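The full complex has more chains than appear here; those shown keep their coordinates.
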Amino acid sequence: MISVGIVGGTGYTGVELLRLLLKHRDVQVRVLTSRTEAGKPVADMFPSLRGHTGLAFSDLDIDVLKQCDVVFFATPHGVAMKHAQALIEANTKVIDLAADFRLQNLAQFEKWYGMEHACPDILKNAVYGLSELNRERIQSAMVIGNPGCYPTTVQLGLAPVLKADKPLIKPESIIIDAKSGVSGAGRKASMGMIYSENADNFKAYGVAGHRHHPEIVEALETISGQKGGFEQIIFVPHLVPMIRGMLSTIYVDLTDEGAQLDLQALYEAFYRDEAFVDVMPAGSSPETRSVRGANQLRIALYKPHSHKLIILSAQDNLVKGAAGQAVQNMNIMFGFAEDEGLSGIGLLP
Amino acid sequence: MISVGIVGGTGYTGVELLRLLLKHRDVQVRVLTSRTEAGKPVADMFPSLRGHTGLAFSDLDIDVLKQCDVVFFATPHGVAMKHAQALIEANTKVIDLAADFRLQNLAQFEKWYGMEHACPDILKNAVYGLSELNRERIQSAMVIGNPGCYPTTVQLGLAPVLKADKPLIKPESIIIDAKSGVSGAGRKASMGMIYSENADNFKAYGVAGHRHHPEIVEALETISGQKGGFEQIIFVPHLVPMIRGMLSTIYVDLTDEGAQLDLQALYEAFYRDEAFVDVMPAGSSPETRSVRGANQLRIALYKPHSHKLIILSAQDNLVKGAAGQAVQNMNIMFGFAEDEGLSGIGLLP
């Protein structure tokens, strides 16, 4: 039984962490902080938690957090990096669900997040928490940068062809047409988020540039072990009038070698032992509702031409795309069963 | 051709007024104000208007407004009453879509809207703009208090039994279980309004008290010409995960006289000449989508027992419940065809 802290419990990743951790057999949530709601029982804010916890929000007290075995940061960008040093000195592990420890490229971080990085040295040793791809390094990490939601769908969608011995795809051809439910933007009182602006509507956004682009580029370079071409990736996110769910439709050109391979078999073999990545049979179409509330990512493949591959990659943005993957990383870090607390079945319908 | 001003054009009633008035053959919208967006073309904020108008928001300039024949206030409560005096002195008519001129009872106004009334004398002569019931007084009014959305469904739903020579219903028995789409709360960046808090969800709100309760009480007392019993009316609003649409389910006890009447026939006769009130055949259920975007209110009646009447009353909260009725009142005030600009068919599906 480990002791867990959550910093920033008033957002959607915060309440989702609670939903998962309160039913996790190996952890106890000890502290939950909020700048604005200290003293308020969390179940007053999120009535879904009534009867499941008596926790109240408290002010952030670093000494209390240091007594935890691990602290999740479900905060805006820039918070975790201010506290990481103190926590790791106290041997408290850190899992940041924001972007502080995602990008090794400091210039990109500063460009896209508009702040200087507070602890570049810690960042160097931080591990990018894409569980399936970095499992070994996560085991011994002190600080995890939990991946962005879009980048998770892209990396798991492309890893099998990027990890192959020979180049199977042309990096510069990658087009990611991504679609997300509205909860991906968090729990913020902004005009763009209100119901009547989003319901019965569809649009692209961030076409001219999105923070997840540099994360995707860096991550794919790392996965493939090569540099060339990824910076040309096209990434266009769209907003879907639904609460949860994310689908990336990824288009790539195959090399001659890629064109000759049985990619369906390649993907199935690559993810054979993964509990949370599901390569669906040929001809399938992963629906976001099939993973609603579940720590699952589903993939389907199509080859419209000999040299073109379409990858459909679906997840719940708040689970495998955020809180679920964070708990999965915690399970890896502490040697728990990787699916402990994460074996729930998606809510369909 | 009259000249029209709109004060407060950035909300949903503002854009809805524009949708209707820009196609109205007898008016020209001359000025559109916004405290925060002066200089911005309105079509930049509401792209549905691209190609239909070159109007830009301007600061509120009372001298410009005085040159209009009529000014609509699509503002928060308390704005219209500050400018009414200057406008009527310039012979400019005022139609307020907020609450400043709805309640004759000043104590109630001050209690529910938390402000002193700025011009009680003007209020006394202001006309409550429930078009079908107050048509004659509207014709000669200088200032109109456009009714609240819920009160419109209730008044039109109950008027035929309240206007009868003999008491047909028991006022103290009235229960109004009302349901509204989210746009009824306006275009506000508040946490309670955001998509993920409202989609796939249903709840009651304001059960302990809602501003439309005193408006309903006062209006029903006026319609019926009697005082007793209406203050006991039960009014429970609910929030429906849809953009537009409002349905009130009204339960009333019939008197012995009411129980013996053919109420279906009574309602049909009462609204026979009304273009915008539709008494549906017995057994119907008015759907909100049947009036989506249309200045129409549909009513259906049920008698589960000899002494009980159920009235279903549906409208688009932004049209017959707000901007449409305001234009209808303008048409009456200026002697235009009452349905000019308002004959559009609801958008179904």
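When the chains are written out, they are named A and B in that same order, and each has its own residue count from 1.
The rule we apply is simple: contacts are C-beta pairs under 8 Å (C-beta built on N, C-alpha and C of every residue); 3 or more make two chains touch, one makes a residue touch a chain.
These figures come from a predicted structure and were not determined experimentally.
In this structure file the full complex is assembled from 4 copies of one chain, 2 of which are shown.
Convention: only the chains that are shown with their structure count from here on.
Mean C-alpha position of chain A lies 46 Å from that of chain B.
Contacts from chain B toward chain A in the complex involve residues 12, 181-183, 187-191, 193-200, 241-243.
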